[in-house]
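Of the protein chains in this complex, all but one are displayed in their positions.
Entry: subunit A
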Amino acid sequence: MLKVENLNVHYGAIHAIHGVSLEVHQGEIVSLIGANGAGKTTVLHTISGLKKATSGTVTLEGLDLFSIDPHKIVQHGMAHVPEGRRIFSEMTVMENLEMGAYIRKDKAGIDADLEKIFHYFPRLRERSKQLGGTLSGGEQQMLAIGRALMSQPKILLMDEPSMGLSPLLVKEIFHIIGQLNRDGMTILLVEQNAKMALSIANRAYVLETGNVVMSGNARELLEDDKVRKAYLGA
């Protein structure tokens, strides 16, 4: 579904991403794990058009994503849950979700999706009239995911959904990510929390200083000695 081939990205003279290739198939959760500064977010930003690549291609169901404006990518069924949540803090929860549905005009469909999101995140319904900025970190993350879902995506890119959350909330968020996937959502997950990311994913790629050093079945990677030593602290 999503195919990244031979991606190279530079920040000025710094070669940040060295020929990264990865693939996400329909219905999968694919995790991209790695330490700080490995280039995970850069890869994600390049896929969603926020960062320009030096070379390489990114295609979504055969469509070249580099050829379209970043703000139009969401119309082709790819939604981005940005790092650090980035909710609209001066807008209510409702308005935030409404912004997520910005590209859509089918009011009945929007209302139905709204119900679906409140079903995944009952907490958001309770807080629907509250300003986004007054939510807790976990609730903001839920709102960010809900907002992305409002655009009716085929694939969801998630950047560090566990960032700054308590272990209990991380569990809850990952539980919901799993549920979303069982309901048919394709997900590309970028995570530092390798244990959580590997336990939920079908496949995973390990990124180190801009290179994919390992990839494969997530369960096998979880058992792999090198991965355990470097990322799981065991």
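Assume a contact is a pair of C-beta atoms (placed from the backbone, for glycine too) under 8 Å apart; a residue touches a chain by one contact, two chains touch by 3 or more; residues count from 1.
What we mean here is this: contacts and distances are computed from a predicted model.
Undergrad: If you look up the hidden chain in UniProt, what protein name do you find among "PadR family transcriptional regulator", "Branched-chain amino acid ABC transporter permease", "NADH-quinone oxidoreductase subunit N" or "nitrile hydratase"?
TA: The chain we cannot see is, by its UniProt record, "Branched-chain amino acid ABC transporter permease".
Undergrad: Would you mind spotting which of A:V58, A:L114, A:M142 or A:I155 touches the chain that isn't drawn?
TA: Counting the whole complex, the residue in contact with the absent chain is A:L114.
Undergrad: Based on the whole complex, identify which of A:H25, A:K52, A:K72 or A:K229 touches the chain you can't see.
TA: Selected residue, touching the omitted chain: A:K72.
Undergrad: Hey, which subunit A residues sit against the chain that's not shown?
TA: Residues of subunit A in touch with the missing chain: 48, 50, 69-72, 74-75, 79-80, 82, 86-92, 94-95, 97-103, 107, 110-111, 114-115, 118, 125, 128-129, 144, 147-148, 151.
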